[in-house]
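Notes for the one structure printed next.
The complex appears here without one of its protein chains, the remainder shown in place.
Up next, chain A:
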Amino acid sequence: MFNHLLSLLIWLPVAGAIPVLLAGSARPNLARWLSLLVAVLTFVVSLFLLVQYHPDAGGMQLTESYLWIASWGVHYGLAVDGISVALILMTSFVGILVIAGAWEVIQDKPHQYMAAMLMLEGLLIGVFCATDALLFYALFEAILIPMFILIGIWGGPRRVYATLKFFIYTFFGSVFMLIALLYLYQKAHTFDLATLAALPLTMKEQSWIFFAFLIAFAIKVPMVPVHTWLPDAHVEAPTGGSVVLAAVMLKVGTYGMLRFILPIVPDAGAHYAWLIIVMSLIAIVYIGYVALVQEDMKKLVAYSSVAHMGFVTLGIFIAFLLVRESGNTDMALLGMQGAMVQMISHGFVSGAMFTCIGVMYDRTHTRQIKDYGGVINVMPWFGFFYVLFAMANCGLPGTSGFVGEFMVILASFAANPWIALFAAFTLIIGAAYTLWLVKRVLWGEITNPHVAEMKEINGRETFVLVAFAASVLALGIWPQPLVHLMDSSVSQLVQQLAIHKI
């Protein structure tokens, strides 16, 4: 089993989706329990990663490689480093929570919903461990299919528009990456990422390839100005869809940057680092202001996701600046680590925020902030969790949101105090939009009659929220295990930054 641990992790949920589908609409409960079983099993198997992966050894471990397409030399190649392990654990953990979260909420064809979720989970895990560029690309694109169905069938009123926009937008970005990969294949005659990383490329080639990769990943992250699909997709997606989208799918974009842009085109990456940094700062500051004026709760959190992902891209590219211009490897390491922690933390925080909104939406069927007010009076326990996640969202020390942002800000201060200044704006803006949201939704008198009828969270919802809360607090109070898990991989990435390929 340990020889094929990664394959098992990918194929268990994908294959598990088949019996769930077969359970059919006639036996919804069977489908629910089966899918929960598969999700829990996947999580348990993913825990073995912690045992099998040795953080101190570094490098890619648990390698599996089989010749897939002989005449092209394409391999079914899987391996993980610390970053992948952390992301896979988060994916399988969130996988359980979205299935538990959708339990009786999804009444229409629950078997199809659960099956799509499981497939999505398997494919996402696959993306995080693929070491062959073509395999990565295939999985990266295949994710769109279950997500397209999830938003389209179980989404809100404008779901068709949102899901088509989501699909075509993200597809648009990735096809240029495909061209870049095919170009690289012409030069290297392989899609193996490690070989591509060692391939010498001229600056002109690197620049073109850099932009091809950037379009693909920037749309996925999403970075300003290609973020416009995200608010639509989030608002219309069912709760589970939003959670997976925010918690895991956005990370595919930044993960892709780490695996493709950093090793394959480091010189172009360094040359255009300023561009990404500016884009990240715009995301942090401008999108923060945009979030401030939203009237839809989901949209607000969606925009705050864009702003938070700005920290991840900032952390990654500030490392470029630090390594290439001042040779400050320590600070670069800090920035990169901060970006990684932020990635994981944002997964939990945004997932939790969307779950909270889902809980309220299931009771009132509205996401407008003005339709709420005084929720704390009828749902005190829910209010407790909501405030906790809101605090994490604005980066309160002690929660996971603080750790990553703080590390990135420190690193950017070493690069350029101005960058740090703009990045630090998030502490104010983030607090502003989140606290104002809490104030308008939770506090105050009950002004809307349907708020008075809202029922306190049930056991299932409590379980989901407690699980999220535990992870948010654990990462915030004791991030050391996570940092240690990723440490060797991150320092390897930083060392790669210094290598010139021209």
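Quick notes on this structure:
Note that in this section a contact is a pair of C-beta atoms (placed from the backbone, for glycine too) under 8 Å apart; a residue touches a chain by one contact, two chains touch by 3 or more; residues count from 1.
As a working rule, contacts and distances are computed from a predicted model.
The complex appears with one chain absent; UniProt names that chain "NADH-quinone oxidoreductase subunit N" among the candidates "Electron transfer flavoprotein subunit beta", "Solute-binding protein family 5 domain-containing protein", "NADH-quinone oxidoreductase subunit N" or "Transglutaminase-like putative cysteine protease".
Check A:Leu47, A:Ile69 or A:Leu275 against the missing chain and you find that the one touching it is A:Ile69.
Although one chain is not drawn, the whole complex shows that of A:Leu37, A:Ile153, A:Val278 or A:Ala498 it is A:Ile153 that touches it. Only one of A:Tyr53, A:Phe167 or A:Phe422 touches the chain withheld from this view, namely A:Phe167. Contact between chain A and the absent chain runs through residues 68-72, 109, 112, 134, 137-139, 141-142, 144-145, 148-149, 152-153, 159-160, 163-164, 167-168, 171-172, 175-176, 178-179, 182-183, 185-186.
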